[in-house]
Every structure is written in C-alpha cells, then in structure tokens.
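Next up is a structure, given as structure tokens.
A single protein chain has been omitted from the complex, and every remaining protein chain is retained in its original position.
And now, chain A:
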Amino acid sequence: MIMIRRIRFVLALGLILVAAACGKPETTPPAPAGSDKSAPSSAADETDDAAFPTRLRGPVEITFWHAMTGHHEEALKAIADRFMAEHPDIRIKLVGQGNYGDLQEKLTAAAKSKTLPVMAQVIETWVTDYQQNGLVQDLTPYIEHPEIGWTKEELEDIIPVFREANRWDGRFFSLPFSKSTQILYYNTDLFQERGVEVPKTWDELRQAAEKLTFERNGKKVIGIGFENSVGWQFHMWVRQAGGRYIDEATGTVLFDSPEGRQALDFIAGLFKDKIARLAGEDQYMSNPFGRGDVAMYIGSSAGIPFVAKAAEGNIHWAAAAVPAGAKRAVPFAGNAVAVFDSATPEEKLAAWLFIKTLLNTDNTAYWARETGYLPIRRSALESPIWKDFVKDHPANGVGTEQFDAGFFDPRIPGFDAAMKIVQKEIEAVLLGEKAPGAALPDAAAKAQAEIDRAKARSRE
C-alpha cells in the first residue's frame, strides 16, 4: 500500500529528526579556519615573556564576542569606536551572541570547532574550565610588560575583590569588566506608611518584614521577596552567619555547619511565617516589587534599570546596603574579558591594547554610568563622570560602599551543578516540602558528589 510506504518514509524522517536532536550539540561543523590559526598558537605556548610582539606591524581586526544588548551594546560600541579612532590600525568587530547562556554555548561550540574569537566577555567560573583546557591566554605577561603593561598603581587601582576573582595561582587569565553586587531595594512609600527604618541587621530585617506584611484594599503586601535563584544567594547568608561555603582550593563543601543551618533557618523562618515570597511566576523580583506587592528585596544591582522601569508610575523606591548578620558579607558577581589562546600574537596584542582602554578610569566610569554596573577602579569612584552620576542616581552608588565586605563564588569545576542541587534543596525548604534539618545535609552531600565528579573529569 502507498500509505505504508509513506509511513515508512515519514518514520525514517522522524528517526532522523530524533537523532538530529540527540546530536544537536555536535552539529557545529569542523571549521576550516582552525587550520590557519593552529600554527601561531603553538608559538604562544612558549613561556618566554619576551616572545610576543609589542608593536603592530599592520592593520589587525579582532572579534569580540559579548552578551550585551540594547543600550549596553550601544555603550560598548561607543567605547570601541573611540578606541578605533585613536588606533586606526585596529578594528574591533563586536559580535553580540545573545544572553550569557547563549554566549557560553557558542564559546563551547567554538572551542570545540577551533573557531574561537580573539576575545570575549566571560564569567570567571567558565575561565577555570578554559584555563584547564589551555584555551585562554595568560594576560599576566601583558599586564607586567614595562612598555605596554600597567604600572603597579594601575593594577592595584582595580578593586581587590574584582582583581582576585580573575586571578588563578597568581596569574590573570581574565580581567574584570562588568561587575554587580547584591543590594537591598525597598519601597519608600510602604516603609513610611508602616513606620519602618531601613534594616541593618538580620533581626531588623525580620522585624521589618513582619511589619510590612499586611493587607491593603484587598491586596496583600508581602514584607520581603527573594529571587527564584535564591539558592545562588545562599553563599551570602552562610557567610553572614559566620560560616564557610565551599573551599575553592580543595573543593570541599563546608556549609553543612551550625552557621549554615542558622542561615537556612533564618530564610526558611521568613517563608514559614508568610512574610516572604519568591518571585515565582513573575520571573524576577523587580516585577512584583515594582507593582508594590513586595515591600523590599535583596537582589542584584544589575537589576536597577529593571526596578526603575517596573516602579515607574507605581511606587517610590530606594536602595541600601545589604543588612549584616554576625558578619558583613556581600557577593560580587558579573563578568570579565578574556583573550583566547587560539588568536595570533598580533591579535592578542591588539586585544590587550583594547582591554587596557576598555578598563581605564574614564571608560569604566562611563561603562558603569551607562549600564548600572560598578566601576572596577577605585580612581573611577573619584572621577567627575561617576560623581555626577551617583548624585542623581544614589542607588547605583550603594554597591561601592560594600567593597570591603565583598567576596566571590568559588571558581571550581562542578560549581554550577552543585548550585543546581543547593537551589533545589533550598527551594524544597521554602516551599515547605522539606525540613531544613534534612535539606542541608542532603544539599551538602550531593553538592560534594557533583564537585568531586567534575574534579575527576577535569583532571589533566
């Protein structure tokens, strides 16, 4: 019968489709570009610092993959344009790759097919993996070079917490670019109405959340909100309780401790008493906060423009430093720039020259003003660009008051997998599906297993 034949054809087609989906990660074809790039990269393997050129012999074009869109992308382009006007022999080709997830996927695929760009925006946790696989260029020789490098003052001008986040065994494999931190957003209308002061400690935070949970015109206001990715914030709470999270050097999970338990109990208690909620289906806390459904929340400073947009016409708001527990501790996250080892020495030089400009005092202040990220240099905080900006936008300045209490997440293989587990266990506690006493050891044991597995996998 014709139908059977047709079914057979369709079946074959279906199987191919399934198989294609299975093979999806592999579909990037081997690129011809790899062949002409592999030769110079072997030269760069030499450890001799003087081996790289310090002067360009002709025009160079470098590609820069980034994850910036909208106004962020325009600001980046403005910096690149100014740089190109000063360096007519260097052309910066900016390539937007979507969001960070897309960028990571594309970098993975490009590393495999040997089509990596000259430089890219990266997150430090990725760099550990790249560095172990010999994919990124060690920038230390460039930084320390007497002619084209940074002076000691220029290097130490970079905020220590950002500097350290980009150093592996004393070597810089990336440099901080766009940085953000956690800050406390609060609804000034509601705070005034309920007579609440800005909380500075855990106790005050709890009391504020209690006072700010109430019903108004049939609409319920919840005291404090948490992002859906609350598991990623757990590191901060453990540190604030005085505990340790995961040791970067050994990859040991340390949060199953009395301090860890204290941290989890504190957050879980807020949820149990119904004075806290997750962003849930609203995706990001800025939405319910902007509607006035939630009186305050601790979230990323990168969310300032989203909060401003959601709040416009609805509520008045301000930002303050994150309250402290037994200790002050605030995470700094964000991204960096890295140069790939596959680039030619000339391209690497051009990339370094661009990075130097990108991260200078004026540009980091300009970048921070245009995007809401934090300046990465102390000198930028004193620059007129930044001072004028913060005068009008005090919320953007809050993050810079917390530099001394700053820390960053461990940059170890398997951290994402471990965080997924912590996230799930904490979510189960907050949704009332699991007791904190059971979730904490479970999270620690499973996170440890993931880290050990990733470690075994990445061992050279």
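The rule is short, and it goes like this: a contact is a pair of C-beta atoms (placed from the backbone, for glycine too) under 8 Å apart; a residue touches a chain by one contact, two chains touch by 3 or more; residues count from 1.
Keep in mind that, in the parts below, contacts and distances are computed from a predicted model.
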{"item": "Omitted chain, identified by the protein name its UniProt record gives, among \"PaaI family thioesterase\", \"RNA polymerase sigma factor\", \"ABC transporter permease\" or \"Cytochrome B\"", "value": "\"ABC transporter permease\""}
{"item": "Among A:75, A:119 or A:135, the residue in touch with the chain that has been omitted", "value": "A:135"}
{"item": "Touch criterion as defined above, residue of A:86, A:197 or A:281 at the omitted chain", "value": "A:281"}
{"item": "Of A:94, A:148, A:198 or A:417, the one touching the omitted chain in the full complex", "value": "A:417"}
{"item": "Option touching the unshown chain, where A:57, A:152, A:391 or A:457 are the choices", "value": "A:457"}
{"item": "In chain A, positions touching the absent partner", "value": "1, 3-4, 6-7, 10-11, 14-27, 29, 101, 104-105, 108, 111-112, 129, 133-135, 228, 278, 280-283, 293, 413-414, 416-417, 420, 424, 427-428, 431, 433, 454, 457, 460"}
